[in-house]
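Have a look at this one.
Only a part of the assembly is drawn; its chains keep their places, and the rest are absent.
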Amino acid sequence: MLIHVVNPNTTESFTRKIEVAAHAAASHNTEVFATQPDMGPVSIEGFYDEVFAMPGMLVRIIEAEKKNVSGHVIACFDDTGLDAARMAATAPVVGIGEAAFHAASLIAYKFSVVTTLSRSIPVIEHNLMRYGLASRCARVRAAEVPVLSLEDPNSPARARISQEIEVAKSQDGCEAIVLGCAGMADLAHSLSEEHGLPVIDGVSAAIGLLEMLVRSNLRTSKIGAYSKPLGKKYTGIFVSFAPHNN
Amino acid sequence: MLIHVVNPNTTESFTRKIEVAAHAAASHNTEVFATQPDMGPVSIEGFYDEVFAMPGMLVRIIEAEKKNVSGHVIACFDDTGLDAARMAATAPVVGIGEAAFHAASLIAYKFSVVTTLSRSIPVIEHNLMRYGLASRCARVRAAEVPVLSLEDPNSPARARISQEIEVAKSQDGCEAIVLGCAGMADLAHSLSEEHGLPVIDGVSAAIGLLEMLVRSNLRTSKIGAYSKPLGKKYTGIFVSFAPHNN
């Protein structure tokens, strides 16, 4: 099967790191390719950036649909544009945020999330509430590291994340840690070793969930929330994004 | 005070109807002006349309900020882009969906919502959950009328909405009805007369809530979820939307 992973920000090194994690998690016969939009923010930190990440990401989803991919992964922990992507695509779509929450729920009674900046906490809490998994999450924490500092090997980002995991372990009653950013995908293994509890990266979890859906012949339901977008006119720079019904 | 009302879809007649409702609800010394984006969908029906309505709407928010408006109303019942607008603006921002829910909560124990198409029900239910008011809503119903049929005086839209209110009254145990689309603003009064219970239009409610915030000297908190967007590079057609921090 062929899986499309889209990084919704426009930072190329991010896309490469995500692609490596996705490859590593895929099964033998699964091919993965990663894309990124050519318009939008270089990183997503809060609701405002999300707005400008979504259109470019949907372009990539629609292009990949034409290649008959088996499924799409949205590789931003905020699950940016996930609902719209489910409407636009025929193949199933999984966000790495939801993937990590589902995986954590299968191996721990309670988990805590460690994300980048505290302004992302409400986005993540909203998602947990919508998915229904808020009761499984002990607490969403921020290590207060900017997203792009994860690309800089000299930054204190990893050290700060490790400290926050230590605090979560001692204060939250959590049994597993979810890493709250796609850019942390390469840290999961060593942090798990260091802290002696499962540390979950959403990229690998999402690849596995997509494979599960595909092997179970499951696709997004098209009879309700995720029905095909209705044909209508779009104007201005978005004229070509208008859905057609035929 | 000066209030900016933005209609997030690109249909001019919609904007005019909203402006009329906003004027009617404003107090003596309050001026209102309505805008619409020059890019995006002609109507918003589901998650996909929302993505392409948000950037153009934020343009209007940012332009209006430069005119020192006292506040902004987002005149789509889905409260499209509300969180991002709160980050982008210094003045307070109110969505007509949330406005209607808050107003209904003050005059009824339980309310039902009657919206356009059933594909909008999940969007509205998500919002009710996030705002915390889901327990006050008996049920979200769809009259199954396309948004733009509300602009056509010969369509059966009003009749269908009235029928759905009748069903809500007899089945939901609701005490008030919230109209789930900005395009229904002109129907609230006559439907209330017809059915003998309060029928709430979010446009007037939002104007009143904004006036309340302004007279109470309240603006969006800037210390958490709605902090000013962080300065960073945006690429492609969104290059000029990048926030600057200085």
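Letters are used for the chains, namely A and B, taken in the order the chains are written, and counting of residues starts over at 1 for each.
The rule we apply is simple: contacts are C-beta pairs under 8 Å (C-beta built on N, C-alpha and C of every residue); 3 or more make two chains touch, one makes a residue touch a chain.
All values derive from a computational prediction rather than experimental measurement.
Asker: Taking the 2 visible copies as a start, how many copies are in the full assembly?
Answerer: Identical chains making up the full complex: 6 copies.
The rule is short, and it goes like this: only the chains that are shown with their structure count from here on.
Asker: Could you state the distance in Å from the CA-based centre of chain A to that of chain B?
Answerer: 29
Asker: Which positions of chain A touch chain B when the two form their complex?
Answerer: Residues 10, 37-43, 45-52, 54-56, 58, 81, 83-84, 86-88, 118-119, 121-122, 126, 129-130, 146, 224-227, 229-230, 232-238, 241-243 of chain A touch chain B in their complex.
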